[in-house]
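Removed: one protein chain of the complex. Kept in place: all other protein chains.
Moving on to chain A:
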């Protein structure tokens, strides 16, 4: 069953359309991420589900009930903000218990629930402190406890990790996923950080300019991007203009300058149906640089020259010139990274590539 459905949602702010005809289903118990750059409409969408903004058009249902006209305080949602939004004048216990006051729960039960929630977020000993006395990560855990203690139908997370510093963010990512998994709550997560989205989600909704670009599992959106935007936004991609010569049983035969013919598997190009202009997508980590003398395998080998190296410790990001193209390759470093100006063999497998409809700028 769908926990949340959006049907043809439109949101206009004056003359500006923040969300265009958005429809999606969020299955019960799933972790769905709205991913996109700032201004893509992801937060607006979340706030419409929360009831903080009214949609201009379309329907929102939660557990089968249309809730467009239900005010936020009657929606039974858990909301977690980027800046925690813990009430500064209340203790941690009072913060967590806040939502229980508005539900028919006896005092003893409420105390037990608060205690359990604090244990769930692994902060059982802070109940008498004030929010200011906790670190950012701890405050965010409390905010999470406050949101889930009311047993909401849906948990809405608005960039909850972006105010934390890098190391803490990764810990919280794991922690958040663990808690979500444990209580099995339907979760809508908003972020602009692709690694958060890829690591945590069951499904990712990639958005750009108020439109849904693609909905799919992390692997689907990463490996089979539905649009140039998606392939550029997630990871580093080389997107090269090509011509689709023919579509046959084995795949799509693309032809492009300096590469010759590359046959991309059909399932990696769901949006290219016929011969014509197309684009070849090669992920930077699928492009392997090798010594010119290295033995050939099943990869296509092209001649290239390293133009720049961005050393990253365990890996390096190379800018390589192959004929008229500048390509990016991210490779693990075996012994020493290739130096600038080195002539290398640039190799990739056609089955690791994807194809998009053409007319590249």
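What to note about this one:
By definition in this document, a residue touches a chain if its C-beta (ideal position, glycine included) is under 8 Å from a C-beta of that chain, and two chains touch if they have at least 3 such contacts; residues count from 1.
In this section, contacts and distances are computed from a predicted model.
UniProt lists the omitted chain of the complex under the protein name "ABC transporter permease" (options: "ABC transporter permease", "ATP synthase subunit b", "MoxR-like ATPase" or "Acetyl-CoA acetyltransferase"). Screening A:48, A:79, A:93 or A:353 for touch with the missing chain picks out A:79. Screening A:15, A:64, A:88 or A:313 for touch with the missing chain picks out A:88. Among A:41, A:55 or A:131, only A:131 touches the chain that is left out of the view. Residue positions on chain A in contact with the hidden chain: 50, 52, 71-79, 81, 83, 85-89, 98-99, 101-103, 130-132, 143, 146-147, 150, 156, in rising order.
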